[in-house]
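Yeah, one chain of the complex is gone here, protein chain that is, but the others are all in their spots.
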Amino acid sequence: MIGINIYLALIAIATLMSFYRVFRGPTTVDRLVAVDIMTTITTGLMVLFALYYRRMIFLDVALVYAVLAFLGVIAFARYLEGGI
Amino acid sequence: MNAVSALGELLVLFGVFFYFLSALGLIRMPDVYNRMQTATKSATLGSLGVIIGTGIWAVGKGLYWGWITKSIVIAVFILLTNPISAHALIRGAYKSGIPLWKGSVVDRYREALKEKEGGEE
Amino acid sequence: MVMKRALAILTILLIGYWIALALSHVPFGADKMLVGQYYLNHVKAQTGAVNAVTAVVVNYRGFDTLGEVTVLFIASTGVAALLWRKKRKRTAKTEGSVVLTTGSRLLFPFIVLFGGYIFIHGHLTPGGGFPGGATIATAFLMLYLAFSVYEIPHKGFEITEGLAGMGYVTVGLIGLAIGSYFLFDWIWQSWGWGHSNIGRLFSAGFIPVIYTIIGIKVGTELSGIVDSMVKEGGE
Partner (left out) sequence: MGEAGKISRYLYTVIVLFIIWLFLTSSLDVQELEIGFVMSLIVAAFSYELFTTNGLRNLHPKRIAYAAAYIPYFLWAMIMANLDVAYRVLHPKRPINPGIVECKTVLKSDVGKLSLANSITLTPGTITLDVMGDRYFIHWIDVKDSTVEGASENITRPFEKFLKVIFG
């Protein structure tokens, strides 16, 4: 149908669109929410990249990234609540 | 182009659409709580679509069947963790004192917190 | 404010342009390094690893990796020494809500298993002991984040770490005894295990063994670092 390159480009554009909120803020939580969404979208991008290169082992990279992104967001959220 | 890979590609397209929706929600909504409302849901569903779609698409292209199981693992992980991180973030936002949007109608949480403090004193 | 930001963006663009300019003359894919080519040509026959990077890290440069593990050990000891104070406590004011605590309890075994998966498959996938160990440490970090009173079992971790370090040296010494040099790959070269099934799990000589040891050691060390950093001095 449309082809994998187009999808990759579209997802990258969506990531850039959420990057707007990281720049604008205005509060820290706004930026964090945007980062959370960005990491989620990036995980999808990585999975699609694995298909682009036809390497199944790249899926592991996406999973590690998902784990680390989750932990990062949780750490910041707990910090906002007051102390870790 | 067989039916399986067409289904996978369709799912990917579906997911990409929701990714866009989530980014758009992030830009358009007025305050952080509403942004979280719109962005988290559509990003999670979009990920489900893209990731499982990629697995099905790969199998349809004649790659190893393990693609689909592994993509299911990633999808389930995201399905489990994304709401948790959204919950932690919104709780952190509230606790760090960000006010609700001016058009909000009711705030039971503040009442409950006050009640709790009053009970302790 | 806008001026400053615009200046920053301009600087970044300029630096990016310079880097792109400098790299545009380097031909892509043409590798002039002879030793790299040697590794790529001989890696399957000599080590049995599908992933050449892993073979270089563990096999050809095994001694350096031992040094890296030592550096990490020193780093973790150093952080503990630097942040050491008598009564150190957690500063968490609020317990995580039931959603976060239950979620981390459910995810903890999965993340540890995934870390194990990464270091066991070091010779087949782009993983290995260091990322695997780091993933295991993140599982403990998650427990720290979720519960306000959680602590790692310090005694058990120290013993495990010491045993893992000794295990690494022991594997190397067995190599010295059987073959000719320290960290000689005795499983692959002398015993010849796994020659028939390159690409399956039980192959590549002692790479999975070493990586398991490294994974456990890195995991415990990084958890120790997390523990030292999360706590702060009380009175």
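Every chain is named by a letter (A, B and C) in the order it is written, and numbering of its residues begins at 1.
Everything below uses one rule, namely that a contact is a pair of C-beta atoms (placed from the backbone, for glycine too) under 8 Å apart; a residue touches a chain by one contact, two chains touch by 3 or more.
Just so you know, these numbers come straight off a predicted model, no measurement behind them.
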Which of the chains on display does the removed chain touch in the whole complex? B, C
Given the contact definition stated above, which residue among C:Leu40, C:Leu106, C:Ile159 or C:Leu173 touches the chain not shown here? C:Leu106
Which residues does chain C use to touch the chain missing from this display? 97-99, 101-103, 105-106, 108-110, 112-114, 116-117, 120-121, 143, 197, 200-202
Across the whole complex, the chain not displayed is touched by chain B residues 18, 21, 24-25, 28-30, 33-34, 36-38, 40-42, 44-45, 64-70, 72-73, 79-80, 83-84, 86-87, 90-91, 94, 100-101, 103-110, 112, 116
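The rule is simple: only the chains that are shown with their structure count from here on.
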So, what's the distance in Å between the C-alpha centres of chain B and chain A? 11
Cα centroid separation between chain A and chain C, in whole Å? 23
Where chain A touches two or more other chains simultaneously, the residues are 63, 67, 74, 78, 81-82
Residues of chain B touching 2+ other chains? 77, 81, 84, 88, 91, 95
Which stretch or stretches of chain A touch chain B in the complex? 1-2, 7, 10-11, 13-15, 17-18, 20-21, 27-30, 32-34, 36-37, 40-41, 43-44, 47-48, 50-51, 54, 56, 59, 62-63, 66-67, 70, 73-74, 76-82
In the complex, the residues of chain B that touch chain C are 77, 80-81, 84, 87-88, 91, 95
Per the touch rule, the chain B residues reaching chain A in their complex are 1, 6, 9, 12-13, 15-16, 19-20, 22-24, 26-27, 32, 35-36, 39-40, 43-44, 46-47, 50-51, 54, 57-58, 63-64, 66-67, 70-71, 73-74, 77-78, 81-82, 84-86, 88-89, 91-93, 95-96, 98
